[in-house]
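These notes are about the structure you will find just below.
The other protein chains are all here in position, but one chain of the complex has been omitted.
And now, subunit A:
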């Protein structure tokens, strides 16, 4: 099935069509305004989007995603050969690839890097217990042997955050000392809170396939990319309006009209991500599934989204875990479990759970993301109507990330996520991540989802997973949201995506 992904339906304002015919030329320096200073450039140790966006120009992984979110080879020569029982992955590596320190990339580097990844990266630790052995067969081949089939492995190796980046085998220090990758750009200078300066790596050897999403040929047309932190959203917006930045990341959607007639064009990435109210299935009132179902019945997601984003072009009231266009899209289990807004049904469920009303409920949220807070306010009112005694705890993001680790401190917290190309990696599906949803049904469904490489079987298995999410309500999927950024009109070849990339991008002369 040829997929047409909704997320690439960037706004018509992204007038790249005329430029697409122009022959890209080498040269030019661009300033990219980012939401702040990245906590690190080591893309293994964090899943922060900002780190992924910047570091993907420096480091590369064995696999990546094409424009349809299919896994595609990057440093691997091709997709892996998988044994019939699904436990042995043989990966051929590209030859002639050179690190920024001019050393050759080979299987020794891959084995060392994957070892580091399994020790340091959240995603690596997730797979580590399943990995029996990683070995270099020859300088251009590695073999990964698993204890059980795990079909999500190639996707896991393809992410650009918490990423299995390839580093020289002798430069595996933690914390990272030297920033050496194989990417089309290399780090020239980093001045924290001022700029991160990347320059073209002239010895970069692009793949021969045509560029598609993050896959295929990566050609460094620009001489230099400078990532400039501008933590204040108003400053980023004014910089975009004044034409100070070639690309401006993460702008407040409600300010989109300010870009009209300015020196930058709006880039609206629809279905950029999805919002969730994650529930504490381990401790407190929401450990009881009936009470979680009461929360689900009480809420009106459409009102929550309207309060958070205003104009409907900035959000989509959609219950399915993936939007239309993704192979994982399905309506299974959504009907009757999404956007219900039925206070009486919720009260009935509370009574069935043996609880007296008002039932105390703590919603933990932060104003780091204003839309989280606005959504929480509306949710609180709906929950009060349903008989909950809601206590809003509004804290800064650092406090929130700490508190959610302690199940005794919260019942619901609000967060968001991009649409992950591999559904097995959706955070709530792991019983050890915050929320701690662990039932025999979901464990079985996940075993089926990860135990087969057959695409049709996997799609069916994910349908079961989605219906369990709706039936057991470990979280409420609130809906999808759009992301706004801005680009200079002269920036051509730009592909709107959750992690903006600047290879294959050039400046019009």
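Heads up, the rule we're going with is that a contact is a pair of C-beta atoms (placed from the backbone, for glycine too) under 8 Å apart; a residue touches a chain by one contact, two chains touch by 3 or more; residues count from 1.
Going forward, contacts and distances are computed from a predicted model.
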item	value
Among "Urease accessory protein UreF", "ABC transporter permease", "Sulfurtransferase complex subunit TusB" or "Acyl-CoA/acyl-ACP dehydrogenase", the UniProt name of the subunit that does not appear here	"ABC transporter permease"
Hidden partner chain, touching residue among A:78, A:399 or A:447	A:399
Selected from A:145, A:255, A:283 or A:427 as touching the chain missing from the view	A:427
Absent-chain contact - pick from A:168, A:184 or A:229	A:229
Hidden partner chain, residues of subunit A it touches	29, 31, 36-37, 39-40, 45-48, 122, 125, 174-176, 188-189, 191-195, 197, 226, 228-232, 234-235, 238-239, 241-244, 395-405, 413, 415, 427, 430, 432-434
